[in-house]
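Right, one structure below, let's go through it.
Taken from a larger complex, these chains appear in their original positions, while the remainder are omitted.
The letters A, B and C name the chains in turn, as written, and every chain counts its residues from 1.
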Amino acid sequence: MLKLTNISKRWEGFTLKDITLTVGKGDYFILLGPSGAGKSVLLEVIAGLIAPDGGDITLNDANITHLKIQERDIGLVFQDLALFPHLNVHHNIGYPLYRKGYKSREVNRRVVELAQELGISHLLKRFPPTLSGGEQQRVALARTLALNPSLLLLDEPLSSLDVERKVEIRRLLRDLNRKGQTIVHVTHDYEEAIALGNRIAIINNGAIEQIGSPQEVFGKPTSSFVAGFGGVRNFFKISISKSEDSKFMKARVNENLSFYLQSDDEGNGYAMIPENEIVITHDKPGTETLNTFPGTVIDIYPHRFGCEVVVDIGEKIFAIMASTQLQAIHASIGSKVWVSFQENSTIFIKSS
Amino acid sequence: MKKSAINLSFAFLGGLVLLFIVAPLLGMVFSTPLSTLFSTAQETEVQQSIWLTIWISMASTLVFSILAIPLAYLLARYSFPLKNMVLGIIDLPIVIPHSAAGIALLGFISRDTVIGKAAGAFGFNLIGSPVAIALAMAFVSIPFLINAAREGFASVPVRLEKAALNLGASPARVFFTISLPLAWRSIVTGLVMMFARGMSEFGAVVIVAYHPMVAPVLIFDRFNAFGLKYARPAALLFILVSLVVFITIRLLAVKRKKDA
Amino acid sequence: HSNQQTNTITIFHAGSLAMPIKAIADSFKVLHPDVTFRLEAAGSVECARKITEFNRQCDIMASADYKIIDELLIPDYADWNVLFSGNEMSLVHTKQSRHANDINGDNWYEILAKPEVSYGRSDPNADPCGYRTLLTLQLAEQHYQKPGLAKAIAEKDNRFIRPKEVDLIALLESGAIDYIFLYRSVAVQHGLEYVTLPDEINLGNPSLSDLYSGVHLRIRGAAVGDSLTLYGEPMVYGITIPSNASNREMAMEYLKLFLHPHKGLKTIEQMGMIPLNPLIIHNEDGMDKDLREELTGHP
């Protein structure tokens, strides 16, 4: 459906580098990346608001690289919304409908319908500048949905919404996608990404780092950056080799830190250690695992499942533990503690 | 905020300007007996010339706004080589001596020119016609509209126009539904300034058309023939009518925007 | 500041006198190098109104029609009036004007009547040149014995009536019209072509004043709605020193030069005007003795 080939755009201080990707018909394509990665720029290039310096954009087999904005049939929900301040909510939402030869009653019906779905029916007569952040965001979404484009680009469309609204609108988007709407969606929210996307691209520093299904991307992250997005905080680039003193392989992180893991492979790759597999104790634990390290607590903060503790053992290690447990070992920032984890709790991904 | 020191000093400075504008007007008001004003208001010659001035200037403003507003939009949106030169040229009619402007226009519309001949073919002589007056008014006043509208368009975020295009609107629709309404306030101000400047023109108008007499010509004529005593009530009347017209335009323009 | 004022001579003068007044001022400066001139050109009536209505001071006021001084300035703002020069109506044109090669003092009215020819004249209500044009046309009707001539020509080309002669010159020079009725002196000064009209109709010969007074017309009077009957008479320029002149002494020196038969009046003649000899002085009694002596030769 949508195909980008070697799209590039250069500014002083930022370059979009040879972006090549394909979005299939009916895909729910999630674009994940840190702030300043180039996500919004990429969407605006696709929509035609920014002209790329090089590369080609194909939509439904037609080259649209130089097509005018209004002829692309691509809807974009802007990150900064770009609502029309002089039109009330009704006319904002109805804006894309008038030109389609809709009758005014038809337009009315559709606007009311969309407003209902997005929970903004009571705002139809109001003007955008007086709306709350989340209300504005829903108006912007409704307006682009009214366009009913062949490709829908969403730039963080739910960032200002509360949890309930988020869930509702996610459902709306999922339904839309199920009915065949192709969507490219930028988000920072991991849950949103896996709840909605069937394909995920990771973009960092103007370049695509990884593309695949959610399982592929988060199951086998190829950088600590991707791992961090997936919520995996303990992610290391390692090289492993047979160890002489153990049946496990030795994983070398850097000069100061090595640990053991279970693997049949050798060579370079990445290791992930789930946060809840890390055990923190006050005294050195028994020798049931080779992976025991002394360290210093450098941060503690509340977490959904208790507390998150950060320990410096040469690299930062993140652990989740119950608050009661933490109190039991008298750990606070600056405490000396022991960190341990099982050799087989570590996941190894070989570099390709 | 209302009572901050800077606002007080601003109010003081602003008051001085208002005084500077109002005092000469009051001077005129006080030296004109009400009875003279009324009797002047009843002279058909005076009525006709004020009415003529208003409608020609308004027509000229409206007709030329159809040309000037698009130009203003282009100037606000695009840059091109020598743009500053073009901007400078647009300011020139303000500075051209008015009678020079009138003479230059004569060269346009007199019998021998294409335009003059074309009009002549329809048995219509431009010189001395309302059309000539309108052209003279437009020439000296059009920069004010272009400049105001240009600033108005420049303050409309391009991003909103692009958003409208993204929503499938044609550039024409974007212009009429987004750019124009958002620049509307500035454009109205520009229209008022052009309209007012056109009404006041004497030097250029008198060269292309002494008759029919627009108000400034009539006032000059009265001054010349009868002196200040007779010119003042006519001038004052003209000013008062203008005031009413301006207030009405602003009220209507703002209302229209609210309705839209 | 008084020093600056005594060395400045301010002159309000009719636009058509700009050139001779400037030229004579330049010669005056040769004699009095420390004097500066402030010359203000305007319509003759405007010049008078600057004095009467705006309370502006000037040292000399020169009018294209002596009657303006008589009627508007004397006695409140000036005491006397020197009539110093005549002029005559002529039909002014350019080389590009239609039929410019054929026109002469006998066929001009036929050419003006042609539909392809346009001519302009001043507004009789606003400018003396305007009513003088109409009087000339009436005289021409008598002179050529063509009944209806005056009316026919006067009603033609009403669009090209203008309040001041300079506006007419603009019309002529830009090609919008072919001919204008104008004082001969202006044509000479502006380097324009002109047709000399017969003395019987050009209002320029003081000895024909009886003939001239045989025609008349009504223009509007001193107040809105009033009217005034004007009779033909030779056109004569007037000059005076207003009572409130701040530099009376120097003004008198200038007038002595200006009205000197071999100096100022010679220049005036070169500029297409017809100096009066002798000068005519209205209210001679009110005139400063010194000046009167110089002009009339008797105290």
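As a working rule, a residue touches a chain if its C-beta (ideal position, glycine included) is under 8 Å from a C-beta of that chain, and two chains touch if they have at least 3 such contacts.
In this text the structure is predicted, and so the values were computed from the model without any measurement.
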item	value
Labelled copy-number formula for the complete complex in this structure file	A x2, B x2, C x1
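The rule is short, and it goes like this: only the chains that are shown with their structure count from here on.
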item	value
Most central chain, Cα average position	B
Chain centre separation (chain A, chain B; CA means) in Å	57
Distance between chain centroids, defined by C-alpha means - chain A, chain C (Å)	92
Computed distance of Cα centres, chain C from chain B, in Å	37
Per-residue multi-chain contacts in chain C, two or more chains	none
Contacts with 2+ other chains: residues of chain A	none
Chain A residues within the chain B interface of the complex	47-49, 68-70, 73-76, 78, 80, 82, 84-87, 95-96, 99-100, 143-144, 147, 149
Residues on chain B engaged by chain A in the complex (per definition of touch)	157, 159-160, 162-171, 173, 177-178, 181-182, 257, 260
Residues on chain C engaged by chain B in the complex (per definition of touch)	43, 45-46, 49, 52-53, 118, 123, 125-126, 158-163, 167, 170-171, 173-177, 220, 222-224
